[in-house]
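In this view, the complex is presented without one of its protein chains, the others remaining in place.
Let's look at subunit A:
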Amino acid sequence: MKRKRAMSVVVVVICCLLTGCWDKKEINDLAIVDAIGVDIDPDSGERLVYFQIVNPPGVGGKSGESSKASVYTYKMSSIDSVSGFTVFANKQIPRMIFSNDVQLYIMTLRYSQKYYREILDFIESNPTRRSTGYFVATDAPIDTIMNTIVPVERVPGRAMRSMIELQQKVSGVYGKHIRARDAINGLSRNRPIVIPFVSVMNDKVNPQFAKLEAINAPYKSVVFDGGAVYVKDRLTGKIDYETNNLSNLLSGDADRYLLNYSDGEGGIEVMLEDPIIDRKLAIAGDTPILSLNINASLRIYLDNRTKDSDYFDVHEIERLMTKEFEKRCLKLVQLTRKKSWDLLGIQDQIDRKRSKVWSGYKTDSNAWKKTDVHISADFKVKWLGRTKSSYGRSESK
């Protein structure tokens, strides 16, 4: 009896200490943040932040509820503190901000020029906010981006995340290192980080969901268009789709690259797949030499150079595509030097060298520009489509 009483006292005491009393999180009290957008007001200089909050009934599949908005966007402004956005969010939002699973951080170029490090610190310091959300840059009005719904996928943040991930997988345009955490690591490296660049197809956006009824899907929708290049914390320009894809491939960040060749009348289109890159950095005399040898398989999409044929001439395709690829690589190397973008990460590789012969190059931040880059390719056609030969190019009339 005595033991039972003692146990009851212990249970009551422990119940009083249950953490639910202080840190309870009711799902119905949470405002689940899907995407965060940041900008600067061009007139007042105020920082602007947009929280895109998921509206669960709007996301649900029930037909009766489909007319509800899937997300609501809240706009806040603050002059002197970035933390104030979350601390004072409840001036507008009747629920507790829950940013554990933010899919996307969208920032305007003007914001990133001024507050790049600040936004990284803001993301990183909060223990509940993971740094795995993707970073996206834009020069479009941010309220347009934040109030644009992507057809098919009802939650915009998730939609844009899917678009990025699909591009990583299908085309290899975006590399693996484009999340907030990679931007943080990028602060200590010389290789620029390329943040996906997003714009709007038609800036006269109808914020109403009525547009979902329209059959013309991309109308007033967001579109990815290359990337914004940041060297450490500095915005240095824009890179196009194809160049970004190639630099990611050469750095081992992407494993696909769409390569095409034209002889004026017809052409070849192949997908370069599963590259194995042999990368060596050495010194010959006083000059560092970076050798990149790329072995990859080719998947033939199209070859309409000749008239009707029995088989694809795979050796000729391999030869032409190797030549074309090497030509493009050379162009990329010239571009990196011209723009001062060490897209191949040469300086970082020099910095990782332990031998004393490299010490002079480590202190020279332009050593990567003085490095001779030799790129060679060895391609093998491994995959075809359903056809073993082409139907040939069109007869000219």
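Operating definition for what follows: a residue touches a chain if its C-beta (ideal position, glycine included) is under 8 Å from a C-beta of that chain, and two chains touch if they have at least 3 such contacts; residues count from 1.
As a working rule, contacts and distances are computed from a predicted model.
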From "Endospore germination permease", "Sporulation protein YlmC with PRC-barrel domain", "N-methylglutamate dehydrogenase subunit A" or "Nitrate reductase", the hidden chain's UniProt protein name: "Endospore germination permease"
Sole contact to the chain not displayed, among A:55, A:70, A:108 or A:131: A:131
Hidden-chain contact residue, picked from the options A:4, A:91 or A:354: A:354
Option from A:75, A:95, A:181 or A:369 whose C-beta touches the chain left out: A:181
Contact set of subunit A toward the excluded chain (per top definition): 14, 17, 19, 21-23, 100-101, 124, 127-128, 130-132, 177, 181, 184-185, 187-189, 191, 345, 348, 351-354, 362
